[in-house]
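Here the structure is laid out as structure tokens; the discussion comes afterwards.
Here the complex is missing a single protein chain, while all its other protein chains stay put.
After this line comes chain A, so read on.
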Amino acid sequence: MSINVKNIHKRFDEFTALDDISLDFPSGELVALLGPSGCGKTTLLRIIAGLEQADLGDIILDGENASNTHVRDRQVGFVFQHYALFKHMTIFDNVAFGLRMKPKAQRPSESKIREKVFSLLQLVQLDWLADRFPAQLSGGQRQRIALARALAVEPRVLLLDEPFGALDAKVRKELRRWLRKLHDELHITSIFVTHDQEEALEVADRVVLMDHGKVEQVGTPEAVYNHPQTPFVYSFLGSVNVFHGRAEQEHLQVGNEQLRHHNDSYGHAQDVFAFARPHELKIVENNHHEGVSARISRVLSFGIETKVELDGLNGTHYEVHLSQQQRQDQPLHIGQEVKLVPSALALFPKEIETLRLSEQQG
């Protein structure tokens, strides 16, 4: 089932949680709502579920306006960050709950319920836990039960609010892969909220990046990672180095130093932010004709890459990733004065960004 969100606004007192959000979630896709905490992603999810009411705007489920439909008639499945399992019920009763709450005319017989519950427990591979209570399960198991419980009523969409947020790193990874596999089997339209960029990029078909109640970018994981459209997306997805400077023709003037920016030529000078990923920076000798001066402060050489941390002249920090081969070719030591040369730079005009920054503060 498709979900369309149209011009949603939501305020909590003075705080704008959602500012004119319009999004389309096509049928059968697994979409991630990604953003820092307080960006409005959970509020949007709760509005789609009906657990929260938007101040303005509409939620269209399967072509029908559902803005005023009661939560229990929207046929959505919701998975909470902290599982929200019924503590006093066994796992079986938890999963059976939705079926047992149906009006008498629609309620399946107890034997049908039993069949359904066990097939769901097998789906989440936990049928051997049917008689236990939630407190006796691990976090990962509880979240799988929460998912089985949500699926029991055959929802048209599945909404997951930071489903792996309360789990430790190893279990998160496992469950991530498992959720993707499950979605490939069921093909139910799903939206999940996360603040973990790696999680969003690995699991989702499409990623919606949000910041301060606004949508910054929508696209496939490859598209948003490789072609960030806004400074926020650039800095949120992975580590990044920022240069403040003035772009003029083929060059970027940073303080007294010059860089080539590899973008289209600038006709007139403009103040910009310039972004470069850690692997897009080269470390060259101090006497090189171009580059930004920096001093090496740390060299971390474990794993397949070497991380070099550097301090700039005016208190800025840089991070450069080198392959082991590059590292061997180039002797580096702490305290060494070097220059940094980018192989690629993404430029964003400064006016827009400063305007946005002042908006956020105000």
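Assume a contact is a pair of C-beta atoms (placed from the backbone, for glycine too) under 8 Å apart; a residue touches a chain by one contact, two chains touch by 3 or more; residues count from 1.
The criterion applied here is as follows: contacts and distances are computed from a predicted model.
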{"item": "The complex's invisible chain, by UniProt name, from \"NADPH-dependent 2,4-dienoyl-CoA reductase/sulfur reductase-like enzyme\", \"Methyl-viologen-reducing hydrogenase subunit delta\", \"Electron transfer flavoprotein subunit beta\" or \"Sulfate transport system permease protein CysW\"", "value": "\"Sulfate transport system permease protein CysW\""}
{"item": "Of A:105, A:135 or A:304, the residue in touch with the unshown chain", "value": "A:135"}
{"item": "Sole residue of A:33, A:76 or A:224 that reaches the chain not shown, by the stated touch rule", "value": "A:76"}
{"item": "Touching the absent chain when the full complex is considered, from A:1, A:84 or A:218", "value": "A:84"}
{"item": "Touching residues (missing chain, whole complex) on chain A", "value": "49, 51, 71-72, 76-78, 80, 82, 84-89, 97-98, 101-102, 135, 146, 149-150, 152-153"}
